[in-house]
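Missing here: one protein chain of the complex. Every other protein chain is in place.
== chain A ==
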Amino acid sequence: MIRTEEMLLNVGPQHPSTHGVFRLVVKIDGEIITEAKPVIGYLHRGTEKLAENLQYTQIIPYTDRMDYLSAMTNNYVICHAVETMMGIEIPERAEYLRVMAMELGRVASHLVSWGTFLLDLGATSPFIFAFREREMIINMLNELSGARLTFNYMRVGGVKWDAPEGWVEKVKEFIPYMREQLVGYHQLVTGNEIFMNRVKGVGVYSKEDAINYSLSGPTLRCTGVKWDLRKDEPYSIYDRFDFNVVTREEGDAWARYHVRLEEIEESLKILEQAVEQFPAEGEILAKVPKIIKAPKGEAFVRIESPRGEIGCYIASDGKKEPYRLKFRRPSFYNLQILPKLLKGENMANMIAILGGIDIVLGEVDG
């Protein structure tokens, strides 16, 4: 007589496709997942608690380590929150440098997402190609900030360093190069029959589900919700640029893949305009007090990171440290829908769904 039983399989925290120390306890029947339970916290460093004992400027390097694939947006969100509370006017040149840094970071982040997603699906070459382009971006950001990954570039009131000579030209040269490479990406992967079979209709969720699970970023826009904070609640100088909010209707891994790749193109558009408009001279740091003290009260700001809405809540009692600091970390929220999506899928789809959500564990665990 044949007897079957469910098997409890521990995926991670050491697993090639969990994008870090993410653990997933799955119950599988054959290869079909009947229940999935994500376990997080292996990379928890208590950023929010630590911040309560740190001055505002000292918190910035901690934010680098949250979403380490797009540290610029994290830098920005904390600076933006403090600036909102203090009512600081940011110099023009600093705003442009910030936007360029953030958009370059977005391109780099989506490139990593693209490469690792395909690596999860078993294609090795796209990963290398994506990292080749990302390397160029990282070198540019390195010239700007002096670091390759944890930039610590932005300050309350502006940015730390001015762009070195010829840097803007480098960004300008990068834009057509990247566009050319994107064509190659599509040729290599997008039309591939195997790839399409792997992602089409995988991990589908509806518009309502996406909103109810408070998904954001590409994971929300893949269902057709046109919501991008750069457009809908313009912060910084995003209202000056002409770009589209990319949406797809399908709500599956295929749609998320497309949204990310097309967002790279939109980011390039913004970069192109920013390079055009970049003021030749000007301050890069506003006049701010030596010791930054946010006034008594509270503030919440949110911006669009590559992974979704990253928010920062500050409650201040007027000291030089925040009384309470909270980050709304998009990866953490985006991950919530995973158990629902995984039910009834098989092992291979599990990887495709997880890769499609594009989590960064530093951000999930905080």
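Keep this in mind: contacts are C-beta pairs under 8 Å (C-beta built on N, C-alpha and C of every residue); 3 or more make two chains touch, one makes a residue touch a chain; residues count from 1.
We take it that contacts and distances are computed from a predicted model.
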item	value
UniProt protein name of the chain not shown, from "Protein-export membrane protein SecF", "Glutathione transport system permease protein GsiD", "NADH-quinone oxidoreductase subunit H" or "Sugar ABC transporter substrate-binding protein"	"NADH-quinone oxidoreductase subunit H"
Touching the absent chain when the full complex is considered, from A:Met7, A:Leu50 or A:Leu149	A:Met7
Among A:His15, A:Arg65 or A:Lys343, residue touching the chain not depicted	A:His15
Candidates A:Lys37, A:Arg132 or A:His186 - the one touching the absent chain	A:Arg132
For chain A, residues in touch with the removed chain	7, 9, 15-17, 31, 118-125, 128-129, 132, 188-189, 192, 194-195, 197-198, 346-351
